[in-house]
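All protein chains of the complex are present and in place, except for one that has been dropped.
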Amino acid sequence: MGLVYLFQAFAELMTLSNLLYCFVAVQLGIIFGMLPGLTATVGIAILTALTFKWDPGNAIMVLIGIYVGAIYGGSRTAVLLNIPGTPASAATCLDGYPLSRTGKAAEALGLATTSSFLGSMVGLVALAFLTPLLANMALEFKSYEVFWLAIFGVAICGNLTAAKDPLKGWVSGILGIILSFVGMEAIQGYRRFTFGVTDLMAGFSIIPVLVGTYALVEILDNLSDVSTPTVVAQVGRVLPRIKDILKNWVNIVRSGLIGVLVGIIPGVGENIGSYVAYDFAKRASKEPEKFGKGSIEGLIASETANNAVVGGALVPVLSLAIPGSPPAAVLLAALFLHNVRPGPLLMIEQPLYIYSFSAMFGLATIAMFILGIAIVKPMLTILRIKKSILMPIVFVLCMVGTYAIAGRLFDILVMICFGLLGFAMRKLGFPEAPLVLGIILGPMVDENLRRGLILSEGSFAPFFGSTISILLIIAVFFTLFGRSKPVRWSLQLVFAPLRALRSGITNRLGRKK
Amino acid sequence: MKKLLVSLLVLSLLMTGTLFAAAEQETAEAGWKPSKTITMIVPWGAGGASDQTGRIVAAGMEPILGAKIAVVNQPGASGATGQKSAFDADHDGYTWAANADASVATYQVQDLTPDISHRDWNAYFAIFTPCVITVNPDSDITDWDSLMAAFKSRRVKVASAGIGAGGHIAAETFASQMDVTYNHVPYGGGNPAVVATVAGETEVVMQLSMEVADMLRAGRLRAIAVLDSVPLKITGVDEIPAITDFASGFPSVGFNFGLFIPKDIPADAQEAISAAFTAASQTDKVREFAELKGSVAVSIQGEEADAIMEQAASMFGWLMYEGGVASVNPETLGIDRP
Partner (left out) sequence: MKENHKETAKPDFLTSIFLIGLSLVILGLSLAMPKYVEWGMYATPSIAPIIFSSLLLMCGIILFIRSIAVRGYAIRITREQTVRFITSKPFYNFSATLGFVLLYYVLMGRVHFVLISALYLFLNMFYFHSTAWWKSLIISVVTAGLIWYSFNYLFLIPLP
């Protein structure tokens, strides 16, 4: 029944003007996503202002297009230049860039596009058909559960390293967490590590840190390297083989589900979803040693998850008027400004609205796929531009993007400082991905730990009081100790039958092709 | 190939340009005509109360002033960082802030902006939103009497948007007026605090009516009383009784949202902005927005707004100072005790 409504809503969208709006919006979103510093959040905020006087239907279509496009667009620069356009694509760099270094940029971009598309589709299914069910799950994540989720995030830092040195991953992650404590904290308003500097009160926001540790480091590294750049011949097809996708179906479904789940949790967003999916893919993989050196599985996991988060984050927006991610918060405000009132009432008063909303999301996803595949070949020319011309231009865009986020010159200084820190870290073999993750996780750990203790008036017992908490604690345990022998051995015992089943299914699917 | 890329980029930029360029509207006859884009700094995250109020008013003022207004979100440090950068910019009328009276009035006593007083700003208020005592519908608190019984018999968990935020000030006022204690649970914003109460993590939340209106309509929260001397009407919800019906003499706790512009901008700019605000704050769009959000559309500026700021500084400043939240004695700043 729901499917019929969805198709109906979809058919209604099929007008020339809608298609035009959608494609332009998604293209603009992709550009926003590619520009370092400009994220989905900023893109939606800007377009909210620009579309303020529009007909609500068109305006919302445009905003959804921007959201979908921007989350996807970040992967373009991540693959080509090792500079994630948005925090959501930081995990994509880990494998996407090594792939393009070895001449497989076209394939990587195509795969990233396809996985983003599939991830979005998982999100669409969740949004269109499971919203009432999933919405209540969002409310299950309270302070204790979010605390454990954040701890899980810290635990995976050790697994985000290309070199086999988890210790350096953790050092980098913990350093990120400590740096995130700078500024006025949210519980008591105490100013930590600000040393009386007013500008430090607001802390380090994620964008300057991201742009610094990735983009500036990449620029410094590229420009100081004198060896004549060897232009790697780019070979390979753009559209991935269906066989490759089928071989990864478990990975795609898993990453999609992780993305949707992470998206639903209020206040946790794209930025974390891709890391978690990446970690799971690495653990489940038969070739974990390839991760960080150009693993197709890793790329698929990260890109599937970050686009699945979009669908997930919109679930609580529609059903509870609670944003699941920062961009969703702005989208929610925009919906209100256009007199669409999401929330529990929407499900009662306009039960069909969810289908027209989902249809817009679906249309944007399709537009993203078409535009994404179409621009792969032209995008490759970026690799042929001389580094000494391209990199300074990228830096100008970094300056602009960092400044645009809040209009503060101080953020640019933060960006430059983190660039130097990141450069030193890279030379010493410390990975940058955990540092960025740490900056995101720090406030989550801090606030939820203390809030949890305030709620329990000092007792630790409630931290272990719910099924979700217990599941997360188990996940943390396996992340930290899963590779030690006794744990592995007992795992094998439990999962051997399951694995046999899966490989059976995979083989059959593969053969059909 | 490169040409193709560049032309694609240029083409898409041009297309967006033509698509998004709003039709130029004729400028009003005001003496001051902005020659460049006006920047409105919202010192809170996008989607919050200040942000939404600011954007809706800005959209109304754009055609009257004949200039674009760019909204920039600059969150952090309870909005002090953004408020300060609005003040640090040239006082030429091209940089505004959108904030709430209680926040701007207490930055100085909280030692967040030591050199900027609330008296340095001209305030233009468009939305008034009172605080509402609301509870989780599963709670055994159903009316005023059971609320008081609960507060007297146990430590009720009260969520707020953080230290010094609307919900905290309301709860503090409530506690001191009613002589009760409670367990204050701060969250990182109004929305998370309301969600926590909907989810049942906390029992009571006293945030702004703007932030709870939709949850009230959906029956996910139950309203007990509004911290005002008049009852509050929100469409789709039973009239919320005024707290003064139960506790006479209870002071109103509510917040005015609007624009803040430094006082010493050129006089002609001030005049033009003032006229544009008067028109923009009285449009149907603002009224509908207020209605939707369970708030009241107002249009206050000039001396009346100064009086509100002074009152807010005195009431909230002293409350925070005595509660240990603010470190600077309001007396040293010439703020009278309420």
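Before moving on, here are some points about what is shown:
Going in written order, the chains are labelled A and B, and every chain counts its residues from 1.
We take it that a residue touches a chain if its C-beta (ideal position, glycine included) is under 8 Å from a C-beta of that chain, and two chains touch if they have at least 3 such contacts.
Since we're looking at a predicted model, the values are computed, not measured.
Of the listed residues A:L19, A:I245, A:A284 or A:L453, the one in contact with the hidden chain in the full complex is A:L453.
Contact with the undisplayed chain is limited, among B:H118, B:H184, B:R217 or B:K293, to B:H184. Hidden from this view is one chain, which touches subunit A at 46, 49-50, 163-165, 167-168, 170-171, 174-175, 177-178, 181, 185, 187-188, 190, 192-193, 216, 219-220, 223-226, 386, 388-389, 391-393, 395-397, 399-400, 403-404, 407, 409, 412-413, 416, 419-420, 427-429, 442, 445-446, 449-450, 453-454, 457-458. Touching residues on subunit B toward the chain that is not drawn are 13, 16-17, 20, 36-37, 39, 68, 70, 72, 183-184, 324.
In this text, only the chains that are shown with their structure count from here on.
Centre-to-centre spacing of subunit A and subunit B amounts to 31 Å, using the average Cα coordinate of each chain. Remark: subunit B residues 1-2, 4-5, 8-9, 12, 15-16, 19-20, 22, 39, 41, 45-48, 51-52, 55-56, 58-59, 70-78, 80-82, 84-85, 110, 112-113, 155, 157, 162-164, 183-188, 191-192, 195-196, 198-202, 214-215, 217-220, 236, 288-289, 292-293, 325 touch subunit A in the complex. Partner subunit B is touched in their complex by these residues of subunit A: 21, 24, 27-28, 31, 41, 44-45, 48-53, 139-140, 142-143, 183-184, 186-189, 198-199, 201-203, 205, 266-267, 320-323, 326, 329-330, 332-333, 336-337, 339, 341, 343-345, 375, 377-382, 384-385, 406-408, 443, 447, 451, 454-455, 457.
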